[in-house]
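In what follows, a structure is listed as structure tokens, so that the remarks can point back to it.
One protein chain omitted, others in place.
Let's turn to chain A:
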Amino acid sequence: MSMALDDLSDVADDTLLQLYANGDQSAARALTLRLAPRAYNQAYRMLGVQADAEDVAQDAMMRVWKIAPEWRMGEAKVTTWLYRVVANLCTDRLRKARGTSLDAIDEPVDPSPSAADDMQTNARHDALQGALMELPARQREAVVLRHIEELPNPQIAERMEISVEAVESVTSRGKRALTQILKGRKSALGFEGDAP
């Protein structure tokens, strides 16, 4: 889509929120470009379904717009706050989905069909996403943050509101479970007997 570039890229998130609350329209655009994809990515990793991820991310961004006039500068990081909002919304949605159908959330849908030469990469990505969806939510969250988002453990601890030791433990258990899940799918992933 055509949207103005984030020309406020050097401005801190909380300052942008203040500008937004004061009626600065360029701040609204900058915050959207900066935070919405992040919220969407996180929601997609947690939910595995594009439409659900978009709903959650839009809901989370609505909360950003609402809280902007009351945001206290320097008290919390906007990205950390947003992360918790998205995580909570995802947890609620997963809980509701489990109440209605156990299978409804376990089959990720590829949001954008890939070109033929990217099929294997996408198959691996989908397989990983599918395997991630079989993990308990906390393990999935920790594994995604550590190994896909590549955040350091102290930052993950802050986001998940647990200790660094707990992060290490949850991540480790998540990886072990992931390995077990993926063991039976090696051929589908192109790790066995595939063409170059």
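The rule we apply is simple: contacts are C-beta pairs under 8 Å (C-beta built on N, C-alpha and C of every residue); 3 or more make two chains touch, one makes a residue touch a chain; residues count from 1.
Heads up, the rule we're going with is that contacts and distances are computed from a predicted model.
You can't see one chain of this complex, but its UniProt record names it "Dihydroorotate dehydrogenase", from the set "Dihydroorotate dehydrogenase", "histidine kinase", "Oxidoreductase" or "ATP-grasp-modified RiPP". Which of A:22, A:88 or A:163 touches the hidden chain is settled by the complete complex: it is A:22.
Although one chain is not displayed, its contacts with chain A can still be listed: residues 1, 3, 20-23, 25, 28-29, 31-33, 36-37, 40-41, 44, 50, 53-54, 57-58, 61-62, 65-66, 69, 111-112, 121-122, 124-125, 127-129, 147-148, 150, 175, 178-179, 182-183, 186, 189-194.
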